[in-house]
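Note that one protein chain is taken out, while the other chains of the complex remain in position.
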Amino acid sequence: MSVTKSEFRQRIAAGIADERVIRAVHQATLHKVDAAAEALAELSDREGLRELAAQIKQHLLENLPEYLEQFVRACERRGTRVHFAADAQAACEIICAIAHGSGSELAVKAKSMATEEIRLNDALQAAGVRTIETDLGEFIVQIDHDRPSHIVTPIIHKDRRQIAQALVRETGCDYTEDPEELTAIARDYLRDIFRRCDLGITGANFAVAESGTICICTNEGNGRMSTTRPRVHVALVGIEKLVPRLRDLPVFLKLLARSSTGQPLTVYTTLITGPKRPSDRDGPEQLHVVLLDNGRSEILGGPFTEVLRCIRCGACLNACPVFRNIGGHAYGSVYPGPIGSLATPLLSGINEHAELPRASTLCGACQAACPVKIDLPGLLVKLRAQTRARQPLGKRLGMNVWKRLMQSPALFGWGQRVLRWMLPGGDDGWISSGFGPAGAWTKVRDLPRPPERTFRERWREGLDDEG
Amino acid sequence: MKVALFVTCLTDSFYPRVGEAVVRVLRHFGCKVEFPTEQTCCGQPAFNSGFHDQAAAVARRMLRVFEPYETVVTPSASCAGMVKHHFAELLGDDAQERAAAERLAARTHEFATFVTNKLGVEIGKHLEFAEPITFHYPCRARGIYSLEELSSWLAGADAVDLRTPRQAELCCGFGGGFAVEYPEISGAMLGDKLDELVSTGAKLVICNEGGCALNMSGGAHRRGIPLRFKHLAECLAESLGLMEPEA
Partner (left out) sequence: MKADDRLRLAATDDNVRRETVARFLDWLKRRQRTAPPETALPDDPQTGAREVALDEDLAARFRRAATTVGMNVHTAMLSDWLDVVGELLQKHEARSAAIPAAGDGFFEAERVEQLRQRLTGEGIATQSDVDDETLFSVDVAITGVAAAIAEHGSLVCESQPGVARGSSLIPPIHIAVVAVEQLLPDLCDYFDGLSKRSGLPAAISLITGPSKTADIEGVLVTGVHGPAVVDVVVVRPA
């Protein structure tokens, strides 16, 4: 028995207790699950497409160095400057240096999980570069000093009142709770920023090795704004985000938005290959791609390689009944949900985050939803096996006792009798309190009393004779 | 046909009536049923929890206990899944053990799929229900039988009022050790599941997993919800007149 509840358990308790947020998360995720199912059913061969996507990504990961080389060469041909960042700090340093080197003082950001992973905004702010999030949800998160709770829809935990208050504080606008008016306020504020900004920072949904193209999918248009208006564009791209060829992209594009929000495609799919040409009317003069490792090369080639197939669609979050009931903040990490329960320990230390993979029933809803067929439940079990030494002593000893019981039918039968004796039950045959595992069980439900005779006892008493 | 029953530790201890129903139904359809008394558990709880050494020891033992039997039938899809999908990987370090595991995997069958596919019985034809029913699709049945198969077994019953929950595949929150390791989350998931079942209007839930039944019946009782849970084998045995209907 642990004396102090771990931080994770405290966050879980806080998450479950926030009924308003949990109701909002239920509504949002269930709606998306339905929308995704409908959208995917429109595909003539959804399973075939998933298999293609899984194969392409798996092939890429098995040959990543060669494809990265190809990508770098293609970028150089187009005038894209490729940088390599070994870890979060290196990435922040490089991007800050690019900002300083280009004299940028005002930066706009399109939504990028990678930039959140490396805490880029803090670094830029410390370096004197004013950085504004432009995805509506991320903008609200930023001005409200909050953290996103979902990798695709960052503010499902916020209601319109909170959003209105944040906007009034930041922009001095008149108070309104109407979503259209709130959006218009944010739009005008951000349009002014877009007109004046020097530097655009994005991630990339995909990066094409053969052509040095990066692909950015958004619905609002901020991705396009951030890569059109500023003089300098920096794209932070995890090394696993590559696809081999241009003609591989449709496979992923056809699955991404359908799995994520139920749309056939995101409103804007932007493909950028190099900075602006001299004859182009607009576009950035400099394009930098910062390839990010930050723990990915450790995972590559190992038993958890397929985690790197992830295209950040968020479908596993939407499908997960654990996520739905504890909310995104409970995971305490940039990546929540089933993929986060794998990615966070694998990227940030499996011992420090040993509890995350345990908070799952392995129901497989995530695996069924994943467009690139990551075996999330199987990998969660693998992680549990790798961190079993971190389990409480009582649990580890208990497992050995259990093993002994299971290795001897005599002990097993004895164990069944002990169980019956330990769980006497009330008058109606139900147990509503106990200690140890029975105590934990009965926190939230009753336990039926084990019947008087077990199956093997009935068998010996005559069931075997009747056939 | 000779069949060895792998009753599973949960069914043995908490739901012996399910084991009895399986025996009676298999006999009714012409099988000779044996019960290897040395059996205990397939090791799934230890495996899922990451204690793979302990799980392997228990799995190894199960291989020995069931080695002499041509056909193994179990009432639990999750235990069938453990044997069929995870034994070989768990014991993969030793080539001989791995081969034995693969052989056992091929010989082990979940009850309803066995009756349907190996005995050629149309389950629905032999089922009778006196009230509306709903069902729970156990998430660990994935890879053993599909939601469509489960629905078809039940829908085949004469004049059945089958109420399919909107989220028929929703996990009930049991998850083995998870139920006692993270009871708050488990309880929240259980609440969602019970809401789903209640909203169908049916009071009888066909539930083919012992762990799920313990979880959901315990939750229903705590909340005062009048839901009852029965294994498909029990329903078959009762409909065929092989066992007295239970309240």
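Note that the chains are named A and B in the order they appear, and that numbering of residues resets to 1 at the start of each chain.
We take it that contacts are C-beta pairs under 8 Å (C-beta built on N, C-alpha and C of every residue); 3 or more make two chains touch, one makes a residue touch a chain.
Nothing here was measured: the structure is a model prediction, and the numbers come from that model.
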For the chain that is not shown, enumerate the shown chains it touches in the whole assembly.
A
Out of A:Val33, A:Ala88 or A:Val251, which residue would touch the omitted chain in the full complex?
A:Val251
Identified contact with the non-displayed chain, of A:Ile201, A:Val237 or A:Ile272
A:Ile272
Out of A:Ser104, A:Asn121 or A:Thr134, which touches the unshown chain?
A:Thr134
Missing-chain contacts on chain A, rising order, are 24, 27-28, 31, 43-45, 48-49, 51-52, 55-56, 58-59, 62-66, 68-69, 72, 76, 78, 81-84, 86, 90, 93-95, 97-98, 101, 134-137, 140, 153-156, 159-160, 163, 179-180, 182-184, 186-187, 190-191, 194-195, 210-211, 213, 219-222, 224-225, 227-229, 244-251, 253-254, 261, 263-277, 279-283, 291, 293, 297, 300-303
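Note that only the chains that are shown with their structure count from here on.
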Gap in Å, rounded to a whole number, between the CA centres of chain B and chain A:
32
The residues of chain B that touch chain A in their complex are 7, 9, 11-17, 19-20, 23, 27, 32-33, 35, 37-41, 43, 45-52, 54, 57-58, 61, 139-140, 142, 169-171, 173-176, 178-190, 192, 214-215, 217-219, 221-222
Residues of chain A defined as touching chain B within the complex
12-13, 16, 22, 26, 321-322, 324-326, 358-365, 368, 381, 383-388, 391, 396, 399-400, 402-403, 405-409, 412, 416, 419, 430, 432, 437, 440-441, 443-448, 450-451, 453-460, 463-464, 466-467
